[in-house]
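Here's the structure, in structure tokens; my notes come after.
A single protein chain has been omitted from the complex, and every remaining protein chain is retained in its original position.
Think of it as A, B and C in the order they're written, each chain with its own count starting at 1.
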Amino acid sequence: MDSVYQALVDIVGQEHVSNRQEELFIYSFDLGTTEPHRPDYAVAPRTTEEIQEIVRLANREKVPVVPLGGGLSLAGLAVPFKGGIALDLKRMDSIIEVNEKARYALVECGVSQAQMVSYLERYHPTLTHSEPGAPGPATIGGNVAIHGQGDLAQPYGFNSDMVNGLEIVLPTGEVCRFGSCSISSGWFTLHPLPDLGLFLGWSGTTGIITKVSLRLFPCKRIRGVGQFVVENEELVPEVIHKLTHTQMAEDIIAYSQAVPPFSSGLQHFLINLAADSEKELEFKQEIIWDDTLGEYIRRGDGGFLGFRQGLERPVVSKTSDWRKGGGFEYVGAIMPVDTYPECYRQGREISERHDIPYTVLGRCIGMAHAMMFSWTYAFNRADPESIKQAREALHETDDLALELGGTLWKPGLYGQKLVMERMDPHTLELMKKVKQLLDPNGIMNPGNWEVS
Amino acid sequence: MSGILVVAEHRNKSLADIVHQMLSKGRQLADQAQVELLAVVIGRDIDASAAELARWADRVIAVKNDRLEEPLAGPYQKALSPLIRERKPKIVLMGHSSFAMDMAPSLSVELEAPLATDCVDISLQNGDVLVTRSIYNGKVNAIHSFAQSETVIITGRVGEFPVEDCHRQGQVEEIEFASEEGFNYKKFEGYLEEEAGGVDITQAEVLVSVGRGIKEKKNIQMAEELAEVLSGVVSCSRPVVDYGWLPSERQVGLSGKTVKPKLYLGLGISGAFQHVVGMKGAKMTVAINKDAKAPIFSVANYGIVGDILQVVPELISKISELKGKTG
Amino acid sequence: MAVIDYKYKDVIHRCFRCGYCKFPNNWIDVNNCPAYARFRMETYSCGGRLWLVRAWVNGEIDWSEHFAQIVYSCTACKNCEQQCPLRFNVDIVNMIVAAKSEMVERGEIPPSAKEFLENVQRQGNPYGNSREKRGEWMEGTGIEAYQGQEFLYYVGCVGSYDTRGQKTARVLGKVLQKAGVSFGVLGNDENCDGNEVRSLGEETLFEMLAEENVAQFQSLGVQKIVTLSPHSYNAMKNDYPGFNGGFDVAHYTQLLQSLISDGRLDVSGGVNATVTYHDPCFLGRWNEEYEAPRNVLKSIPGIQLIEMERNRDGALCCGGGGGNFYIDLLGGSEDSPARRRVREAHETGADVLAVACPNCLTMLEDAVKAEELEDKLTVKDVAEIVGEACGIK
Partner (left out) sequence: MDIVACIKRVPDTSEVDVIKIDASQKDIEKDRLVFKINDWDEYVLEEAVQLREKLGGTLTAVTVGHNDWDDVLRRALAMGADTGIRIDQDVSAEDTHVVAKILKTVIQQIPHDLVLFGAQSEDFGSGQLGAMVAEMLDIPHATLVVGLEAEEKRVRVNRELEAGTLESYTIELPALLTIHTGINQPRYISLGGIKRAMKKELQVMSLSDLQLSPDALNPMVRLEKLELPPKGEGAELITGAPGEAAEQLTKILKDTGIF
């Protein structure tokens, strides 16, 4: 009898561990173009203690552990490249505490974005969190682990900037806490203790996030989306610059896509506004549409396409059905805002070369401090040629983003290699030391972020 | 009417239990018909068994053969058919065992002698032999007679013929059996015992036994709970083993274990004779089955005609309640 | 070996496995796919199941008992079709049933599903009970056999054979009598409606049942049918027309609604209870009938109706669909959908959980016992509540 399997059964119970072909098949894929790799076990723990025992077992037996939440990172970050245990964390889905006064939520890592949205709407309507617009089951833990951003990125930055505290299971099985929670019962701030942020952006290669305290923000009564469009992509950086100067907007997104054809080549803006009263809303609208964007409209360089109240969640999965193929993957990069025109033009050129309708999107982070720019390539899961085309387009885009002076966000193996090649050697050396210090047996999500 | 011949099944150096039941019935029929009771035993070291047969039979025929330590249908048939042709017994009687099912039908064809198997009663009515068989899994009895024939072969159901002690000093006659026939085309390879370990239901004081009426594997968990509350063990009838819901070590009955618990609680067990044979020794038997006509009800002390999925959960809560108060 | 003629070969690959299908419309809980709620492994989510079926169809994985169990744990509750944002969502349940059909034709299905279908082939009901006992439920109720009355009251297998289901069948019969409705029943001659047989993938057996039932109804001159179970209602309303069986079919809550509003059924006797209503999938999502049962309950004085978080098209299935009330692949744990639903009902503070389907009734009543909530929450069919309001014992 497989002793590791039996040990896992003793830890989580017979129904929450499997070494059968069906589970191994499903947990060998993510939803993108990464080649599948079979794990040896799929395990769904319910508590931090269970994860500790699993990780200790993995150390003893030198079995890789690949943690995943929704498994929707679309870059192979949750694909078990070296087999081992696929650790599905979605059963850890308790919302432990929402502190209205200090505006934070303490949640288990497996709480899904959808659950968070509906829980706050239902029980804490004056609070909201920065929702990344990923499909519902994407988890809070997974999102911060890859420095995700959401619809409050413009005013408040990366979701990982909104972390007030973390509970981590180290690759050697100990539980650590970072932030005020390590010395008191409150989870209200990550700083000012010595900064040990060795787990965000590492995509689960240095430890497993089990609890997250996430900052929440005021949720005003009225929330809506204004739409603006310009023909000339050169104007986009200055428009974003002006919009961020007003400090009136929440999410600012600029996007352009080939479908539907009449909008191809145009640059669309989505500008989220929030207000507690009609008076406040009119005031903000006036500043944005008359004082800021008015000149473009008057010159005919841009057009106002209306304002719609109510925050309709984007359903990004629709992109996967454009080619009736059930698949898409995108390169996300953190770029300077003024590179938008080049990102759009060269991105469009790559798409057309690979016969894929182009879709690009830039989400402003902070006061035009940077933007998350994504190039999306849909493919047809049943057509290997279209997967190959998408994969090539993705790699070319990885190169493009770095050439344009940006840095890749949650890159797959190919992108990780490019980033590490360009990284200064001492920082790279420090990364290697951190990895060895925390994960002496190299069991945590091996293959990803491996410094050669 | 010529004599009655009992064929004794002889295995690992002793007589099977069923043989004494057949000897007793044979003795009673022989006395009634005032004819001789013969018994035949075949094997290697059979002297002790021959002597034991002699307490019932007027004459014992011990057929010796070194290669026949274990009862093998083919060679036994080759040894018995000339003997029967020569002695012309009116009735050849043996227990309805797995061995008999292997040999009796082919013996009957070889001898052109009528055969009635698994009989629950045998009687003589003015010189004619009548047998009773239980059919439609115990819901109907069939009475059979035989066409005119020198010899009839009958196998009797285990447990239906009480053992009566007897002290007759029968004569033991030894004959050699040398024929090579019957060994070659069917080669005996040996016995397979069940691997030990796991639960030994023969030691349990209380048995909660599940039958086909449990309908699904997941309902066995309910029986486990009931067994736990009664500090007993779960056993089962054959269909549950055939479905692979419980290992064969848990099977009560002819092809499984014989048990003598203080309480045998049957859930959804119809009570086929092969099963009843294995649990008849229970001090107290309770049966719950939704088929009012299930044969188990004629064996049990207490019975509930109802759906076990409704009754058992109530039973568990009532017992734990009572135990809780006084436990 | 690969499945050659799988009907949805060129559609099933379009599933992105993004997981919207796990949620109700208000996203309040990730556990609205009953099989995923029970096992919480990706293979049991609707997307996971579609990917596995596709892998089996392409020969990437072989058939196994575990694979069959995963496919058969789908209760055809249609939450996935309600939530999936992609255009092929109308065919999701059909894709799973087509996979079951392939397994049925190969004879490789879970043992309990095999027993279910063999019992229906032999005795016309999944329990395998004798056809001679199908009418036992109506003894002593004075309900007559059908000979041309206005309505055929079709009871179904659970109402006919399950002791708890029989109780509901009797009460509904008495309520209809009280309202002076002209109706009759088929008793021992009633046969399985085939709805579960179809969602278990036994296509040909379903066709035979539908043809025989339509012929029987037509020979008796049946025009209008009122069904106790939403499962029968669904088959007769949506599938029997395909076997030229065009009847005027109503679920009994729809008939009670009109009887009460026309004043033909007096419920002024009232019932004092706080009630929460569970939408059965085959009445709700399959046939978009959400209001009739609620209107019936609201028309009874003394009833305070509270909604659960997950209601109407976002309801959590009781786990009894797709034949699972018998083959029950989702039972045996506190994560079972029925037990989750019972906890949710209890949290509303209601003391009565109202259902409108005999399958839900047996599944949720067992769950109340398993959750040890017998003295805090009672499961009652809407017919039983109406019965109380009309003073029927």
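The working rule: a residue touches a chain if its C-beta (ideal position, glycine included) is under 8 Å from a C-beta of that chain, and two chains touch if they have at least 3 such contacts.
All of these numbers come straight from a predicted model, not from anything done at the bench.
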item: Missing chain: touched chains present in the view; value: B, C
item: Contact residue for the chain not shown (choose from B:K13, B:R44, B:R67 or B:K139); value: B:K139
item: Missing-chain contacts mapped onto chain C; value: 104-109, 111, 113-114, 117-118, 121-123, 128-132, 202-205, 208
item: Interface with the undisplayed chain - residues on chain B; value: 70, 74, 97-99, 101-106, 108-110, 113-118, 130, 133-147, 149, 185-194, 206, 212, 229-231, 238-239, 241-244, 248-249, 251, 254-258, 262-263, 270, 284-287, 291-293, 297-307, 310-311, 314-315, 318-319, 322-323
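Basically, only the chains that are shown with their structure count from here on.
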item: Chain whose Cα centroid lies nearest the overall Cα centroid; value: C
item: Chain B and chain C, separation of their C-alpha mean positions in angstrom; value: 47
item: Between chain B and chain A, distance of the C-alpha-averaged centres to the nearest whole Å; value: 72
item: Shared interface positions of chain C, touching two or more other chains; value: none
item: Shared interface positions of chain B, touching two or more other chains; value: none
item: Chain C residues touching chain A - in the complex, by the definition given at the top; value: 10, 13-20, 22-23, 26-30, 39-43, 48, 51-52, 55, 60-62, 64, 66-67, 70, 85-88, 309, 333
item: Chain B-touching residues of chain C, taken from the complex the two chains share; value: 111-112, 115, 163, 327-328, 331-332, 369
item: Chain A residues within the chain C interface of the complex; value: 15-16, 18, 20-23, 25-27, 29, 31, 42, 44, 70-72, 88, 90-91, 93, 112, 114-115, 117-119, 122, 135-137, 315-318, 320-321, 324-328, 380-382
